[in-house]
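Just one protein chain is left out here, and the rest sit where they should.
Should a chain be cited, it is by its letter among A and B, assigned in written order, with residues numbered from 1 in that chain.
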Amino acid sequence: MTAPTHDPLTLSLSVNGETHDVRVPARKLLSDVLRDDLGLTGTHVGCEHGVCGACTVLIDGRPARACLTFAAQMEGHEVTTVEAMGRPDALSALQQALHEEHGLQCGFCTPGIVVTFEHYLRENPDPTAEEVRDVLSGNLCRCTGYQNIVAAVLKAAARMRGEAA
Amino acid sequence: MSGDFTEIGRALPRKEDRRLVSGRGRYLDDLAFPGALHVSFVRSPHAHARILDIDSAEAAEMPGVVGIFTGRDLDQMTTRLRLAPPIEGLQPTELTTLPIEKVRFHGDPVVCVVATDRYLAEDAAECVTVEYDQLPAVTSITEAFAPDAALVDDSLTSNMVSHQSLCVGDPAARRAEAHRVVEARFSLHRHTHVPLETRGCVADWDDGRAHLNMHIGNQVPHPLRSQLAARLGLSESQVTVMSPDVGGAFGQKIALYREELTVAALSRHLRRPVRWREDRMENLMSAAHAREYECRTRTSVSETGRILGLELEIDEDFGGYCFYPANYMARVIALIMTGPYRIQDYAYEVRVALTNKCGAGPMRAPMAITSWVMEGTIDAIARDLDLDPVEVRRINALGPEDLPYKMPTGELLEDVSPRETLEIAVDAIDVAAFRARQAQARAKGRYLGLGLCTVIESTTYGSEFYKSAGIPGSGHESAWVRIEPSGAVNASVGLMGTGQGYESPLSQAVAEGLGVRSEDVTVHMGNTNIAPYGMGSRGGRGATAGGGTLYLCALKARERVLAIAASMLDLNDAGGLRMRAGQIERMIGEDWQETGLALTDIARRAYLDPLALPEGITPGLDFSHSYDPPAMTYSNSTHACEVEVDPQTGAITIDRYLVAEDSGTVLNPIVVRGQQQGAIAMGLSGALLEQVIYDGTGQNLSATLADYLVASPNELPEFEILHHNTPNRRTPAGIKGMAEGGVMGAIGVLANAVSDALAPRGVTIERLPLTPQSIRALLREAAPSSTKRTQP
Partner (left out) sequence: MKPAPFTYHRPASLAEALALLRTHGPAAKPIAGGQSLGPMLNMRLARPGHLVDLNDLIELDRVRVKDDMLEIGALTRHHRLANAPEVQRSLPLLGAAAASIGHYAIRQRGTIGGSLAHADPAAQLPLIAVTLGATLVISGPAGTREVAAADFLQSIMTVDLRDGELITALRFPLPVGDLWAFEAFSRRHGDFALVSVALSFARDAEGKIDALRLGLGGVDTVPLRLPEIEARAQGRLVDVDTIRDLAAAAAAAIAPEDSEQVPAVYRRELAETLVIRAFQSALTREEGA
């Protein structure tokens, strides 16, 4: 039995289409590496036990909690964060709808919601309100009561389908 | 009145959104400080224990550890917090920055470990050994008031840290002459705020300048600066508080907490930036809790349900420490209890208990229980006298003819509309049609219920309130408006938003007063070096105190701008001038016509050609103003909701929810609607799901988000909001506060609706939360027929 080694690992991470080399301990959470080592602070840390959903990122295109993932696990995988999904001056359809429908207040949970639904709407372009609420149940929001978030997702979905909304 | 406004009342989407929705907001943890040290607190595993020994020798040798500090160390670096306002019945309290002699709740911070990163700090914190001698834990109000109770605070004479009473009129006489005396009980459970972003701070001591830069998401930057300076022995010139984007607060980010003061003191001590971000377990266990009350009402009523007199008892569980004067929250409840109803004979007794739990503080609607108590009492009267609860409300509600109305506590209600919102809500939910559906459903063994809850929401809290309450403090606010040489408009106020979305509505207040577009105004908040000293964001004061002060300040700026414009147009005075969207217009005949002069021209003149200014006008365009709003501005609303209770599982489904709201002049309807929705959601979440749970030994059993349950979208209904806004005639632009009433109404309306649903079984809700197991317990004990039964 070999003794544990706690020396930092050198990792090559592919995030938002770019490759980054970082040296971090094996135990460092993906959420912390994205934020501290790569400066991608849009991924928020809200609970560190997988409940709140604020840290949701895409791993190989599918939503995942960055706080339940170690950066070391991400070599060979593609990570996508909210930073890749629009800019303040070029919002995505979903972000624009969240703005118009007042689907955010403090904004701390919002990146996790954006990441989840950017993925979900690609696979499910025409969801019902009930389906949106089901998916949204994985992202806690303390400010809005969710009603406007649901409306925003439905509006974005309609626009992404090319319908006027 | 609002018809005259061009900027106030616009549905302007929020300015904050673009950065927040794209992940470019800057919250505390997003700020980089090279070389910053991280702390981790060693917390008490016991509810109540003496600290015998702290051994940190092993931890101090661990990798990355820079220092380990105890209550004794911090006592050398900081002064103690003494709360001793001259309030009758309030015991003075004093606490050290970290406990020295004993711990008072499970999660109390005992030792602060400073290391080069949080992972290493947590490693070392695990290796600090604290030896305790456990003491009996006081875990309820009953235990706290027991004659042989252990003292939570050894310096006090009892656990009753505050005790006040008031008697107005002659409630005893009313009781003697009453047709019936109706008694009702209300027990509200312990909540906590759960902002998505937990507490935290970065203290950056600038050793060369001997200056503390404190980065902290906080609702009240200036009062926090005063506290920090005083507790660190610094002058207010030596402290700058900077609040970045904040991920929610709801009252949890007002006080200077012990952890934050510790971090600040250690940054100065170590001459390094030191940062702390509380983790979620710390937040749920140790930040601040709220709302734990036991209330009883005794109401003297006539045969028709008219209330003749009301007697109220409130007991509050305040937890282990006083970060606020202990009378603070319960007093407001007692103050506004009679709310929407005509009651003049009134007595209250308020007792506040210290217990071995996390300290209590204000949480969005610190007076949240008020509306449930009053409206639950109304329903109790209807039940007892077999009257229609709508009729009991009608004959007691304040109507236009009663206003202004002086409540028995001296509070003045004016420009409120409780009877109107009641009628709007009753009409919209169609009570008669519901009763028919309910009867059909009952015949099939289904339990449908309808609740009503009228809310009088105290907002703004001017200085006069503080003076009459005997609480040190002020309710005034200050602002500045500056038109730069380019014509750009900057403004600032002492508020600090924590997610509400101040930037649009406050820029609308400035734009309205000045005569520019809201899009062209930037409001700067949260930095004590930039903002004028203000009282910050709390108590629904943002709109009236903040917006009102900015509006008045902008009016002052407009006057100067128009005076300069008049001189540039060779007019004798500015009487026939106005500014719209930054363009000066002149009344010619019946029409406003463009003059070709713009704010940019006036700014250039004011800054760059001051000799051309008319006599008596000083160069520049820099204005400041302060304003003390009325003691209180009251908003009101009536909530109505339909529920169905599943008698087999005890689950509650909300089938419909609506609210008729009177929020006065609305600065921005988008933001106001969002606040209404969010407040109702928080109230419902609290009434249905949330609960801080301590076991009999004072162990906190709800320290994760899998245990402290916050509503997901699937537990919440859509909210229908109906507007009936009455401007307040005593405030600038008719503004009132809002954003807390939704919590008050949601708690009361849900409890009342469930009681209505279960009426055939004789069950009345006296205790929240409405967990399915608690509903089942009530039904299990209830007879199948209609025998009255209440909660244990």
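Please note the rule applied: a residue touches a chain if its C-beta (ideal position, glycine included) is under 8 Å from a C-beta of that chain, and two chains touch if they have at least 3 such contacts.
Just so you know, these numbers come straight off a predicted model, no measurement behind them.
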item: From A:His49, A:Arg87 or A:Arg159, residue that would touch the chain that is not displayed; value: A:His49
item: Contacting the left-out chain in the complete assembly, out of B:Ser371, B:Ser712 or B:Thr726; value: B:Ser712
item: Per the touch definition above, residue among A:Thr69, A:Ser92, A:Thr110 or A:Gln147 touching the missing chain; value: A:Thr69
item: Positions on subunit A where the hidden chain makes contact; value: 1-6, 9, 25-27, 29, 32, 48-50, 53, 56, 59, 62-65, 67-70, 72-73, 75-76, 116, 120, 133-135, 137-138
item: Subunit B residues that touch the omitted chain in the full complex; value: 118-119, 122-123, 126, 279-281, 648-651, 689, 693, 695, 701, 704, 706, 709, 711-715, 771-773, 776-777, 780
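The definition used in the following text is that only the chains that are shown with their structure count from here on.
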item: Centre distance in Å when subunit A and subunit B are each reduced to the mean of their C-alpha atoms; value: 30
item: Contact footprint of subunit A on subunit B as seen in their complex; value: 13-14, 16-27, 29-30, 32, 119, 194-198, 245-248, 250, 277, 279-280, 498-501, 670-671, 673-674, 677-678, 680-682, 704-706, 710, 712-714, 716, 718-719
item: Residues of subunit A that touch subunit B when the two form their complex; value: 25, 27-28, 35, 39-49, 51-52, 54, 81-83, 85-89, 91, 95, 98-100, 102, 104-111, 114, 133-134, 136-137, 140-150
